[in-house]
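Notes follow the structure.
As you look at this complex, bear in mind that one protein chain is not there, while each of the others sits in place.
Note that the chains are named A and B in the order they appear, and that numbering of residues resets to 1 at the start of each chain.
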Amino acid sequence: MNKYEPLGRKLDLRRGCVDLSHGAGGRAMARLIADVFHAAFDNDFLRAGNDQSAFDVSGGRMVMTTDGYVVSPLFFPGGDIGDLAVNGTINDIAMAGAKPLYMSASFILEEGFPLADLQRIAQSMGEASRAAHVPIITGDTKVVERGKADGVFISTACVGVAPVGLDLSGHKARPGDVVLLSGPIGDHGVAVMSRRENLAFETEVLSDTAALHKLVAGMIDAAGASIRLMRDPTRGGLAATLNEIAHQSRVGVRISESAIPVRPQVAAACELLGLDPLFVANEGKLVAFVAPEAAETVLAAMRAHPLGGESARIGEVIEDDHCFVQMTTGFGGGRIVDWLSGEQLPRIC
Amino acid sequence: MKHVDEYRDGEIARGLARRIAEEAREDHSYRFMEFCGGHTHAISRYGIEDLLPAGIRMIHGPGCPVCVLPMGRVDDAISLAKRPEVTLCTYGDLMRVPGSNGASLLKTKAAGADIRMVYSTLDAITIAGSEPERQVVFFAIGFETTTPPTAMAIRLAQKRRLTNFTIFCNHVLTPSAIQTILEASDPDAVEIDGFIGPAHVSTIIGTAPYRRFASEFRKPVVVAGFEPLDVVQAILMLVRQVNEGRAEIENQYIRAVTENGNSKALDEIADIFELRETFEWRGLGEIPHSALRLREPYAQFDAERRFPVVTKPARDNPACECGAILRGVKRPQDCKLFGAACTPETPMGACMVSSEGSCAAYWAYGRFRQLEQPSMQRASR
Partner (left out) sequence: MCLAIPARVIELLPEEMARVSLDGVVKTVSVALVEDVAVDDYVVLHVGYALAKIDEEEARQTLTLLHEAAELGAGA
């Protein structure tokens, strides 16, 4: 055993901060990677200490995705930027009906960012990654000057494998298809808003951040051939996702407001702030467009999984050259659900 | 949610719709204006027009304070925000309102100005107290519902002896706007048979100020709550007034509105504010005695006296029909710019800038109606 530490003294994770040396490629950076990232992500790939990792892939088509995470605030009820990054990236793979295999994570750190916060984020990522059985096998770290990043930005990529013959895509919805939703909407956006200055309220609405690949696997097993497409309604909410799909598939969508689950607290928070839950982000939900004859089967498979216990049939696909998303309100009238322009802002009027 | 969900009951809605269909005379057309932007929003969001028989038409009025705020005042707020010592606090609704040359508070914030979105004037006061080196300017807009919160902020600023807090006052008055509509002599004007009076403005001013519209202009006014059943019940009450030849002030929102309103709030407003001789309303032009400014004893809280604010008139696009739309003379789909140059992403005029404006509401919730097949059902008898 060496008498001295080759990487220098251990980082002061409680009180230390990121500085420019941590991104300079030298000993300090190696220390940061070891003490924070390797400690949290711990796996054989990372322990090998290379700039890349190699793995075998078999049995199907490879699927790849990339994502960036810039959420502010970094910590919010129910999660943080770390588990958001892991779960969100896994979900992009899962929406193709594919099994996520390995992830990468790249960090842009702002000079001055507290190491304690970084460790917390890395630990969240490690936990989420282990829970999902998707290891983070390669990464990168850069540091930028104070003011050039909002604490930390995380960029990820994930590769997975889709079974042969499965080709889910946004342009495949057809009139008659059934629209299924895996659970209540609006939790994540409201949780994040509740931490923002001047919009705070005291109640804990938790982000719904979750990895959905096991839920998806159950759905594919039940009736994979009858699923046209799946998508997770993140930014822009359910409204954005349904409009995207309507346009991609050149169809209309008709949904029923009373069929869409919303938690009472989320509904109340939205009323208070003048928000519409349809436009609020989710991080642990999916919509699936399914052939009508298989709808009940897929719905049952969704409800059988803990992340889909409140799954509901919310509407169907119709012919419509204008590609509108129409909704029958709980009140009985009709309205369209438009794509929002830009971020939904709280309103007083 | 108590006092909310009960008023969103679809079954009662259908029952009321049948009642309205029975009582509305077939040979008569009814045109009712809902003054308040919040009612415009509710009508669109809940699809209330689907429940009404074809003879009843809802005309959307100018009760949207964001919509009627002239571009010149938005430009002023942007100039204030650009001052390095100023922290401009604003409600979310104003962030995207376009000023001249496509500028907005959102874009100005992106360029580095200290602009902070707040939920309440209380937050602006808190900021002023905790950041004494900043000049905090609160961008105050709204009808009589929103004026008392501004008044209370000034009281708090007084109490806490804040020297770095001012308001940029753009509060406007409801009865003046209703009068302007009634007095407008448009050749194309549609005769308005009655008004749905605003819900929460009325909690403050009461129902008394509407009396003169009934007596002078012979128009029924029914003050209605914000929930969809409130609106539908108010429509039924208006139909009955028209059928019976009455022109009265009725209060549907009895659970929150009284005849005399909120005297505490009214006293505060009377003490702190006075009438401006005239004020420009986007789309409606100059209206006398329609807006408020701070009285002399409160000059120290007036941003227009602390900072050099010279409001330049800013012109709307000449093809913009907002004026006619705000007066209820034209509909969004009658405007050449609607849906083409003018969309929620690129609003050209007042009616598109706020989610309550007629054009924005129609775009967001209702534009499928024009394009639907003629067989689309209205409430049948």
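Things to note:
In the analysis below, a residue touches a chain if its C-beta (ideal position, glycine included) is under 8 Å from a C-beta of that chain, and two chains touch if they have at least 3 such contacts.
Owing to the predicted nature of the structure, the values given are computational and were not obtained by experimental measurement.
Contacts of the undrawn chain with the visible chains, over the full complex, involve A, B. Contact with the undisplayed chain is limited, among B:Leu16, B:Ile43 or B:Ile192, to B:Leu16. Although one chain is not drawn, the whole complex shows that of B:Val4, B:Ala111, B:Ala208 or B:Ala270 it is B:Val4 that touches it.
The hidden chain makes contact, of the residues B:Asp123, B:Asp193 or B:Glu280, with B:Asp123.
Residues of chain B that touch the chain left out of view are 1-4, 6-7, 11-20, 22, 36-38, 63-65, 91, 119-123, 142-143, 145-146, 148-149, 152, 155, 198-201, 203-204, 226, 229-230, 233, 236, 252, 254-257, 262, 264-265, 268, 356.
Touching the omitted chain from chain A are residues 201-203, 205, 264-265, 267-269, 271-272, 274, 347-349.
The definition used in the following text is that only the chains that are shown with their structure count from here on.
Inter-chain centre distance (chain A to chain B, centres taken as mean C-alpha positions): 38 Å. Within the complex formed with chain B, the residues of chain A that make contact are 197-199, 258, 264, 267-268, 271, 273-274, 322, 324, 326, 328-336, 338, 341-342, 345-349.
Taken together, the chain B residues at the contact with chain A in this complex read 1, 4, 8, 10, 13-14, 17, 37-38, 41, 44-51, 64-66, 91-93, 95-96, 116-120, 123, 142, 146, 228, 343-345, 354-356, 363-368, 371.
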